[in-house]
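Yeah, one chain of the complex is gone here, protein chain that is, but the others are all in their spots.
Chain IDs A and B follow the sequence of writing; residue 1 opens each chain.
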Amino acid sequence: MSAFLEILGQEPYWSFVRIGLFLVGIASFVGANAAYLVWVERKTAAYVQRRPGPMEVGYQGLLQPIADAFKLFAKQVLVPPGADAILFRLAPVLIMTSAMLSFVAIPYGTYLSPTNIDLGLLAVFAFASINVMALMLGAWASRNKFAIISSARVVSQNIAYEIPMLLTIVTIVMMSGSMNLGEIVTKQGGWFWHWNLFQLQHNPLMPLSFLTFYICMLAETNRAPFDMAESESELVAGAFTEYAGMSFGVFFMAEYANIVIGCSLATVLFLGGWNTGLGSLFSSAPAWAGSLIGLAAFFAKLYALIFTVIWIRWTFPRTQFYGLLNLSWKILIPVSLVTLWVTSFLLKVI
Amino acid sequence: MLLTKEQALARSTHSVGGPNETFVLNLGPQHPATHGVLRVKLTMDGEFIQRAEPVCGYIHRMHEKMGENRNYSQFLPNTSRLDYLSAMQYTHAWVGVVEKACKIEVPERAEYIRVITSELNRIASHLVGWGAWVMDLGGFTPILYAFDDREKILDLLEGICGARLTFCYYRFGGVVNDVDAAFLQGTKDFVPYMRERMKMYKKLVTGNIILRKRIEGIGMISQDMCRRYGACGPVLRGSGIQHDVRRAEPYSIYHKFDYEIPVYHECDSMARYLVRMDEIEQSLRIIEQALATFPEGPFVNPKVPKFVKVPAGDYTYATEAARGRFMVRLVADGSDTPYRVKLRTPCLANLSLFEEACAGMLLPDALAFMGSLDLVIPDIDR
Partner (left out) sequence: MSSSPTAEQLHAEFAALYPPAPVAEKPAPAPEPAPVAPAATPDASGAPVAPAPKPAAPKAPVGPILQTEPPFGATAVDFAARGFHLDLSIPAADVVSVAERLYRHEFSLDTMTGVDWMKLNQMEVVYDFVHFTTNLHVVVRCRVPRDNPELATISSVFQGALWHERETHDFFGIRFLGHPNLVPFLLPEDATYHPLRKDFAGASD
């Protein structure tokens, strides 16, 4: 047994084991996270709307997500007549896979990253863009007019918002000189003014870049006020109109997984990742404690961002679709181009 | 910018697939934005609407036939089930037409009670219309705030007439129950409370840039269009026509109060939005004045017979309901049942211009526009 473990501990086996462990961890994290983000969302919405929210199942409705999961699992997955059954069933799988894979490159701590890919940033974006394809596939395959309108919207929306998002990220990459997410975080160590968000000497428009990234993240994850994919009360339930039971549940989970990815990226790229931002306050702590503190810092930032995402959803009405595209093409892309120019200019000169 | 139908259609044919590649989209009768069972048959060119044809009748109950089969008092509850959100004004029209035909005197106190309850009902109705509309636009929170306020009104009205939605409070010659001190005090407290809330709504919703972008310049209705379709209520006043039945064909004791008729000239959905918001304030003003001069006396004319017989003839009586002009045309033959009852409902007139107004519009804009008409489907289908 111990010999077997020793073999596993050696390269190249260790990498596989590590990825396997992380996949299991991520799968359970994504599942539990989605379930309880729904609870958080419902509670936040209830708080915003001055009502109690879920109260019946468990203390403060804490078991509600589990009850919901049972309900969704118990429902039949109906394939509407005339739909492309294969693509229709494939879409939820695809969307979940891409969401899971995106987690692979995100570092949660110095030692807590599934794989240390040099092109981690690129990998996340590559996987994240499959998300759109899966939505389009599901919408198209379900042979519903509302879903098809929604799929057309989703594609144009995602194309529009990936451009400013990537342009903003290029500024970060230029500042960090790396596309390795772990390295980007390490560079932001020390005090909180070392975080990319406050690197005003390289890019005086950094807060604006962060805002651009955040808006794009909202749009990419199809969250209100940019929830064109779902846009209930316009397109019934948009891409998900024909989905029932757990296939809808998977879309739902993937939405929350994507929010987590988006906010994690924002944390990593702008807010110093696992760095506490308090200088060398915890540097004397043992390695395991340091990891835990880092993880706590990461999650604190992550959930603060997620909370703002939820908060925005329950405050604003939905944008008009052309307003959404105008925002991207006429405002966000010029702004992110300007920040890119300013950053490259300052980096070269200084 | 007001587009003619031809211009709007010309604009909508900029499609990649050519003008003939359209599809039919059935919006409703179970669509979340149609709030009830309205169905709109949309001929779509991509997301542009080429033709929108509302299909009505899914909740048709033939109230007009029912009117011919029951006596005058028995028909009274029917009138509160047309536009269930402004039942008070609807029952007012029915008792009004019978009182006018039979020359029934209404005591002053009863008229005051009617005005106060009608205006409370108008506020409640506007709150629902507002909340539901913002919900259509994707803002989920305001409707719960609106329902919170509406709850206060419904509690007050429940206290005096027992119903919370389909009020049947008015009777020929007065009202069924007298109001108590609790109601008067509650209403008195409600006025400043609602004013505070309106300030909050203004900050939270009216000023919101996303909302304004969604409804400004959307759903233009010209004055000529209003005339051709008989538009009424806030739709009319949002198009710059200062017409309110309370002023135009004064009924009850509305002439005693000092209030304004809000009017906006932009002709768009935002104008209709602002008209409704201002009307809440004006209703509060009327309530305030009515409470200040609230008279003592009987709440119902005791000489009204139990079975009313209306002298032969035809009579009309219009009230300004929350959604616009509600008119009853009564043809009486002198017996105790009406010979013919025609219910002219505001939503039908307001929806009838939908087809012309939304040609060439984008689907989400059309839904924002539909919200601005503040439709109650049972009111259309009757």
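What we mean here is this: a contact is a pair of C-beta atoms (placed from the backbone, for glycine too) under 8 Å apart; a residue touches a chain by one contact, two chains touch by 3 or more.
This one's a predicted model, so the numbers in the text were calculated from it and none came from an experiment.
When the full complex is taken into account, the listed residue touching the unshown chain is B:L236, out of B:L25, B:I160, B:V205 or B:L236. Of the options B:A318, B:C358 or B:L373, the residue whose C-beta touches the omitted chain is B:A318. Across B:G57, B:P192 or B:G207, the residue that sits in touch with the chain not pictured is B:G57. Listed here are the subunit B residues that touch the chain not shown: 56-57, 60, 62, 64-65, 68, 97, 100-101, 103, 226-231, 236, 241, 243, 248-249, 311-318, 325, 327, 329, 331-335, 339-340, 342, 344, 348-349, 352-353, 356, 381-382.
The definition used in the following text is that only the chains that are shown with their structure count from here on.
Residues of subunit A that touch subunit B in their complex: 45, 48-51, 145-146, 149, 152-153, 224-225, 227, 231-236, 314-323. Contact residues of subunit B toward subunit A in the complex are 23, 25, 31-33, 46-47, 134-141, 144-145, 148, 208, 210-211, 213-214, 362-365, 367-368.
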